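Shown here: the complex without one of its protein chains, the others still in place.
Chain naming follows the written order as A and B, and within any one chain the residues start at number 1.
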Amino acid sequence: MKKGILAKVTLALIFAYLFFPIVATILFSVATRWSTTILPEGYTLSYYQQLFASSEFMHALLRTVYASFATIILSILLIVPSLYLAIVYYPRLEKLFEILSILPFAMPGVILAIGMIQMYSRGPLRIANTPWILIGSYFVLILPFMYQAIKNSFRTINVKTLTEAALMLGCGKLETFIKVIFPNVLRGVISAALISVSVLFGEFVLANLLVGDNYETIQIYLYKLQKVDGHLANALVAAYFLVILFMSLLLIWLAFRTRKHKTIV
Amino acid sequence: MSHVQILDVEKSFQGRQVLKRINLQVEKGEFVTLLGPSGCGKTTLLRIIAGLERSDGGKVFVGGKEIIEGLKKKAQNIGMVFQSYALFPNLTAYENIAFGLKINKISPPQIRQQVEEIMAILSIAGKEKNYPHQMSGGQQQRVALARALVTKPDLLLLDEPLSAVDAKVRESARSLIRDIQQKMGITTIFVTHDQLEALVMSDRIVILDSGEIMQQGKPEEIYNKPANRFVANFIGSYNFLPGSLLGLPNKNVEVCIRPEHIKLVKLDSLAQEEDASAHQLQGTLTNLYILGNTIRAEVSVQGKTLLVDRLNGFQASNFVLQEEVRLLLKKDALNTLGITS
Partner (left out) sequence: MQTNLSTNKVTHWGKELRRGGVLWIPFIPLLVFALAFEILPMGYIIYSSVHTSKGFGLEAYAQIINSKYYLISLRNSLLVSIAVGIIGLLIGTIGALALRSLSDAWREKLLTLVNMTSNFSGVPLAFAYIVLLGVNGLVTVLAKEKLGLDLYGAGFNLFSWTGIVLVYIYFTVPLAFMLMYPAVYAIKQDIIEAAQIMGASRAYFWRRVGLPILLPAMLGSFTLLFANALGAYATAYALTSSNNSLVSITIANLVTGDIFPDPTLASALAVVMACFLSLSIAINARLKKSSGGMGL
């Protein structure tokens, strides 16, 4: 078929466009010398060794991990119970979630950051330049993703009927939530968390404007490293992308498991 | 020459044969139904006739012209109604119906007149400006039908057009399609897996199983004289018996009989009912229940359960469960299906 071939060529071009920078970055990160040849002249893992041996890198990584995980756990604790209650007991409050999750679209990182800097640089709550302000802003940043993913998992298990059934069987309200509802949405919550991790690991704006050097995250470290040592920075970009790749595979695997699970039931 | 000729058509998907050397002729103005279980290849065959699918072997002719997949369909003038209706969601009912006429470069006043005419016939006049999502399932189905009919096709192909509407609408749509088909005299190939639909609507029924034609014939032929066990099973609750049970000369033969052709009588009524035109069997009445206007009895004869239908009003109260009863099987209603292995 002529049309099929045209479509495949188009797809191949688009994918080449999308993957060329990624593949080149990864190749460059293991290249000894690569300037005037099509492929690197030799291969080495020394940049990764240097990178992982650097304590600065390790600290930046750990800071990002702390801030991200703190934010994600906080978000789960804040969103899951109240969204559940909104769906089951207070349907009108669902609107509130919708508004809260659409607002970040109108205030991207830059706007959010300058609002927060001005608010928290003075007054009673001086948390500018501390990790706390970063966690607060990260909470807003991932709110839309968290809300969507968690809402979808509540929807797929038909949470209202499930609750009513559990209550009818004599389960307490808290017990219903902990023993019946939460295990059923755990998978959805985990995938929401994974999406958030990849968003937060790639986050630069808020960190740069809100905390900067006071809490150097991995992206800020990368930004600085790029000016000092191109090859090391490149290894970091490649490593970052490999982590993202791993995370996407994890997400696919989760989604796949859910689907298999569903067909069995 | 027949209007539609299907000659040795074969088709495989991923090495699995879906159609096995199908041969079928459809006469001008005939209403032929392809009937068979899900996955037997009905849609595939219809799509090959429409030129939407390439066959691996064989030829299809419509009105003497060969159908070739991928070729421009303008000259063919085939109308088709899809199971999903396949209405264009961005066009109104009127625009949907006029779509084919516009392509054929009919003049606007003529388009208007023809669309309005067919909409009136199908009683969807007044829905001109509605988009598909603003219409009920039954109305959408009529629009799809109108779209297929408005170009006055030589051949109408219908792929389970009635499967997505409720029972009431389906019943009225059956007679509507049949009426229009006869009035316009359009050669029609209709696909369904509903045997009642096939029996009610068709001039001829073609029964397919796993890509093979099992039997074809008039509805009453198919109903009363199934050619094999598959057809008998598919067309409805036939009783199957080994020849030995009836003491037939050929003990290895299998026979079948419809439940309404068996008579259920008291054991002691034997004397009066002695009749050479029927086989007699003795069994235990195990169950009795109402099926609308008939009553169905289940009788166990030497470990085999036979179904017996009587019109409602028959004196069921004369019988008690577990009673020994006698069955009379009309000899001329017995179908011999062939030798069992």
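Everything that follows uses one rule, which is that a residue touches a chain if its C-beta (ideal position, glycine included) is under 8 Å from a C-beta of that chain, and two chains touch if they have at least 3 such contacts.
These numbers were taken from a predicted model, which means no experiment stands behind them.
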| item | value |
| --- | --- |
| Displayed chains contacted by the hidden chain, counting the whole assembly | A, B |
| Sole contact to the chain not displayed, among A:112, A:150 or A:181 | A:112 |
| Candidates A:45, A:186 or A:245 - the one touching the absent chain | A:245 |
| Missing-chain contacts mapped onto chain A | 3-4, 6-8, 10-11, 14-15, 17-22, 24-25, 28, 34-36, 38, 74, 78-79, 81-82, 85-86, 88-90, 93, 100, 102-119, 125, 136-137, 139-140, 143, 160-161, 163-165, 167-168, 173, 198-199, 202-205, 208-209, 212, 219, 222-223, 226, 230, 233-234, 237, 240-241, 244-245, 248, 252 |
| Chain B residues touching the omitted chain (full complex) | 50, 52, 72-76, 78-80, 82, 84, 86-91, 99-100, 103-104, 133, 147, 151 |
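We adopt the following convention: only the chains that are shown with their structure count from here on.
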| item | value |
| --- | --- |
| Chain A and chain B: spacing of chain centres that average the CA atoms, whole Å | 55 |
